[in-house]
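Every protein chain of the complex appears in place save one, which is left out.
Let's turn to chain A:
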Amino acid sequence: MATEVLKVSDLKVGFTEDKVDVPIVNGVSFQLQQGETLGIVGESGCGKSMTSFSLMGLLPSGIHWQGGEVLLDGNPLNVTSQKEWRKIRGKKIAMIFQEPMSSLNPVYKIGNQIIEMIRNHETISKKEARVRAIEMLTLVGIPRPDKVVDEYPHQLSGGMRQRVMIAMALSCNPEILIADEPTTALDVTIQAQILELMKSIQAKMDMSIVLITHDLGVIAEVCDRVIVMYAGEVVEEASVADLFDQPKHPYTKGLLNSLPNINNEKERLETIEGVVPAPADMPSGCRFYERCPAAHEKCLVQPEFIVVDNQKVKCWLYHQ
């Protein structure tokens, strides 16, 4: 059986308003197996990025932990200790971000940024670190790596910068890579290159990946298992094939049906009426209630997860 590298239970993260805790991420739980790619999909404001920031200990100011537990290789993390996070970040868990333009420092050479990261975690000479940096750049398919190592980020294109970000993230051989919308800012032809690269590197390094995206196409392309988030909560968890073949939660169904798809011609797209409620203004029952085509009285009470056909779903429809 595969080993469990990461386990998140009942994660709660949010802000405080008038001395009341308002969660943005409300009780998210999942596990990640060694070598697996877990997708987290949801629309803007569903808390998927906040979930990923929590796993790196990188919460924005004003946002804090309100509860939950993170087990890394079976050991609980002291989530409030910055010292502990600094040891883990980059070494055990590394992250790549959506915006390759703004996540590299524009005034440092690319090589120096990678070397800094390596020397933060390992006792190694500058020279050796530089050799490793060039190796990493080669690994991610950057042409002329021995030249690029001395160039600045602005000299590279968006796709190349994302490759540099990946090289940097992988340079300390992390167990887990968190990729937060890694291809959203890129064109489709470049997106295809980067996804291909992530797949091949994962196979080589036996790494586990958490991929956060709003794009179900990207999910179909690279993930093994998926969790669907809505308004700060997980509403469904399934293997990627099950999710596309037999989505259970009305929200997942709505998402899949509202996608235009070149293999499936339809005159009109299905829509999900209405908008996501604001965090301070969440209904006490099911959070999808107001937009759900299958809503009924029971839904005014929060449903529990139930397992149906190997899928976990949080919806009253499946409770007998």
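By our rule, a residue touches a chain if its C-beta (ideal position, glycine included) is under 8 Å from a C-beta of that chain, and two chains touch if they have at least 3 such contacts; residues count from 1.
Please note the rule applied: contacts and distances are computed from a predicted model.
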| item | value |
| --- | --- |
| Omitted chain, identified by the protein name its UniProt record gives, among "sn-glycerol 3-phosphate transport system permease protein", "Cytochrome c-type biogenesis protein", "ABC transporter ATP-binding protein" or "Cation:proton antiporter" | "ABC transporter ATP-binding protein" |
| Touch with the omitted chain, as defined above, among A:Leu269, A:Ala294 or A:Val307 | A:Leu269 |
| Touch criterion as defined above, residue of A:Ile114, A:Met160 or A:Ala179 at the omitted chain | A:Met160 |
| From A:Phe244, A:Tyr289, A:Phe305 or A:Tyr318, residue that would touch the chain that is not displayed | A:Phe244 |
| Residues in chain A touching the chain absent from view | 43-44, 157-160, 187-193, 195-196, 214-221, 223, 240-241, 244-245, 254-255, 258-273, 275 |
